[in-house]
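Note that one protein chain is taken out, while the other chains of the complex remain in position.
Naming follows writing order (A and B), and every chain is counted from residue 1.
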Amino acid sequence: MNEISVLSIFLAAVFTNNILLTNYLGMCSFLAVSSEVKASAGLGIAVTFVMAVTSVLNWLVEQYILVPLDLVYMRYIVYIVVIAAFVQLVEMIIERVSDSLYAALGIFLPLITVNCAILGATLFIAIREYTLPQAAAYGAGGGLGWAMAIVAMAGIRQKMARSRVPRGLSGAGISLVITGIMALAFIGFSGMIRVN
Amino acid sequence: MRQSPEQDAIEKRLGPGKTSRDGFLGTDTRHLGEIIVEDDLSVKRLDLTHAAIVDRMRFFRDAAEEGFGGVVMVPPHFEVRSDSVRGKISCPFGHQGGGFAKNTVIVENTRLNKQVMYTDLTIHLIEAHGFYQGRGAYFRTDPAVLAEVLEVERLAPPVIPAGE
Partner (left out) sequence: MSPLETFFVSVGVITAIATGLAFLVVLAEMTIGHYGRMKIDINNGEKLLDVEGGQSLLTTLKEEGIFIPSACGGRGSCGLCTLKVTSGGGDYLPTELAWIKPESREKGIRLSCQIKVKRDMSIEVPSRLFSIKEFSGQVEYIEDLTHDIKRVRIRLTEPADISYKAGQFMQLAVPEYELSSEQVSRAYSMSSAPHETGLVEFMIRLVPNGICTTWVHRYLKEGDRVSLTGPFGEFFLQETSREIICIAGGSGMAPIRSILADIEHRAHAQPEIAARRCRFFFGAVSRRDLFVLDEMQRLEASLPAFTFIPALSAPKPEDAWQGESGLITDVVRKHLGTTGSEVEAYLCGSPGMIKACISVLNECGIPVDRIYYDSFG
């Protein structure tokens, strides 16, 4: 356990320990969807919500099921099963409650289950032994940080749509180069806030 | 080149058997976004705009309508005819309400001995989406061919007034 404040962890998750730009997690849906700002914003919101809630859920599972029964090594399987079930539930609820939201977001929800940033966040929480408030803050902040990165990337790619990118680099190639440069910028933040 | 899911969905609708029999992409292996960007560059290289090309296409389309299927002579050296069938075809980009009449226009330039064929939907795809369709598509209208056969007027270069 540690004494780091909830606010510090939240800010760290958004900026200085950005799960995408610092830990390089969640790249696949990031690369696939980040060519349009509107689509990226939609996906970002969905990821934030799922990451925040599953962080809490998995913390509870860890504390009340895995630890007492000495099954901590099964963490990986159990976490992913919980995430998958939760995303299914969310999809059903959205479809029931709001048709327009489902039409806008629906296609993204299955994409989220396989987003490694979600699993990554829940594992970081377990490894760093956060308390429940810290876990919630890290989950929410991580999601927001991911969302911020994908929207920034979409903005850059939209502006770049008319540029003359060399044929071989167009698409994923240039996106990874841009991500790398963005990550370089974020390295400047490293160590600013203690997370462990 | 990666596209957004919306563009992917549109590209699927452009395939054969969805809106029309052969679809709008023909044998082209490029993605929708690439086709639009490259044709856009072609149009710019010809010193033209999509609007200029569409105006000319519409001019011939309206002239042909008067013939009710028969040939109409348009001076100085064009023969046009158009034909209609029942029904409306919707824009595969998925937005226009009401659909477009199934009206096919054939313009023959008798001086060059070349012809082009297009429909009301073809005109809309160029005007609203800058989409000239994939290579090999049934109604593919290459901007350079359109400009040549329809004799679309080049944009006049800017006139720099002589000093007073």
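Rule of thumb we're sticking to: contacts are C-beta pairs under 8 Å (C-beta built on N, C-alpha and C of every residue); 3 or more make two chains touch, one makes a residue touch a chain.
These figures come from a predicted structure and were not determined experimentally.
Among B:60, B:78 or B:139, the one in contact with the hidden chain is B:139.
Among A:7, A:28, A:60 or A:93, only A:93 touches the chain that is left out of the view. Touching the missing chain, out of A:28, A:60 or A:74, is residue A:74.
Although one chain is not displayed, its contacts with subunit A can still be listed: residues 61, 65, 69-71, 74, 77-78, 81-82, 85, 88-89, 92-93, 95-96, 98-100, 103-104.
Residues 13, 16-22, 65-71, 83-88, 90, 92, 94-104, 117, 138-139 are the ones on subunit B that touch the missing chain.
To be clear about the criterion, only the chains that are shown with their structure count from here on.
Taking each chain's centre as the average of its CA atoms, subunit A and subunit B sit 44 Å apart.
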